[in-house]
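Excluded from the complex is one protein chain; the other protein chains are retained at their positions.
Here is subunit A:
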Amino acid sequence: MTIRTLRDHGQHYRPRMACLNKAEALVVEMQDQKNGVKASEQKLNVTTIPHVMSGQDILAWIANHMKVDTQEAQVIGTMLVAYGYIYPLQDHKKLVLKPDGSLYRFQTPYFWPKQKWKPEDTDYAIYLAKRNIRKKGALDVYEQEEYNKLHKWMNHKWDFIVMQAKEQYKAGKERKKADRVVLDCQERAYWIVNRPPPRTHSALDYGIDRLIDPNADEVKKKTLDYYRRIIIFTQQAIMRSRVKSSVSLGAIVKYVTTFKNHDPFLAPCLPSNPWQTDDDTYWELNMRNVEVPTKMRVERWSFSFFELLSDPRGRADFKVFLKKEFSGENLAFWEAAEEMKWGTAASMSEKAENIFKTFLAPGAPRWINIDGRTMGLTVKGLEHPHRYVLDAAQTHIFMLMKKDTFYRYLKSPVYKDIQKKAISPAPHNFSDAQLEQNAKNRKPGIDPIIIWQQEEEEKAKAAAAAGPIDIKKLMQNKLDRK
């Protein structure tokens, strides 16, 4: 019993090689006595074997019958030879149709390629054993290798293979000599097509377990250019910065330990998950511009400066702190740079102008303190502004704030105040009746457009307040009162 794994992956229903049926029809038509290919006889010492054709006859017939030109006929003919419908008598390992007088013969239908009849290894082993008998042990190198391989892993069937090979050999001897020759040639041609010798490939190579990757480059000439590119690529790969896994894993562990209480999957949502209880207290408490933030939120601000800045409530708090310290220009510049990064392309040059006037020009009202090199780069870049022209300066300012202002903020009374004020909502415990009540009382939240409008108003107010203080006007008022 051979374990028959159905490895054709359903291809027997949807044959990929649909061309085989057409090729068969063509070959049958070639057999016609009147209109088919002219056949002559092959004379070998004492025997004559009929039904042999020359390459050019086949070519002429194909060109005539299918009404194509010689080149196309050549291709079709080579295809027929490559699939094994016609086999060459001389130079039997090269499966091409030569347009000269070289001889070809038709293959018997038993040995025609059919997708559902996969050439089995058992049959191949029997063939090799027969060939071994005939050639008295002098097989080709690749055949000998295959023989040894098959002997090794088909060992349990080896008795059968030997017996069957001997019997087939003896049965073959019962036929007349010419037929024996033809039989030999046929079988050999079949196995050259289906088990191609090394450095050739079979036209029947298809499907998932094919030997040749059709997407690989055909004959890639390894020129100097190719090698140069490979060298550059590997050099750059070496230069890439690497982090030891101990370091990166340590960072992951640190991150997880800090954030594990804040993770929405690992920690429960306080007071209650609005999706489950239909009670939107959670969302109300965590809005962008809420007066009193939750304790979790405030704790999160202390983790890193980035967290503080990304939370709008945190940023607002930080702004309040900076106003007290009279060092708001750093944050203002950072926000302006963010706006430039995320803003529209049309407003880019205008924004660049404003930023330069407000922050970077010498003697500007809100001059930021960055080192000379970065300043030089930024000013030069602002001549042809693009989205990321302020990137270097922004990073510098960010690091400044982080290393200096952030820690002062964390120790400041502003932060401590807000920490005390922060609320820690108790988890809800709704009964079923209450849940139903909640579901009935669902109402839509504030329209995000309204929120955005509110924010814009606030920004405008802040911008006006942050503008250069017009001393004259101020004094004017005071003078007037007098």
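Points worth noting:
Assume contacts are C-beta pairs under 8 Å (C-beta built on N, C-alpha and C of every residue); 3 or more make two chains touch, one makes a residue touch a chain; residues count from 1.
In this section, contacts and distances are computed from a predicted model.
From the set "Mediator of RNA polymerase II transcription subunit 7", "Regulator of G-protein signaling 9-binding protein", "Transmembrane channel-like protein" or "GATOR complex protein NPRL3", the protein name that UniProt assigns to the chain left out of the figure is "Regulator of G-protein signaling 9-binding protein". Of the candidate positions A:Asp184, A:Glu299 or A:Asp391, contact with the unshown chain belongs to A:Asp184. For subunit A, the residues touching the chain absent from view are 1-2, 27-29, 31-32, 39, 42, 44-45, 47, 49-52, 90, 105-111, 117, 120, 122-123, 129-130, 132-137, 147-148, 151, 155-160, 162-186, 188.
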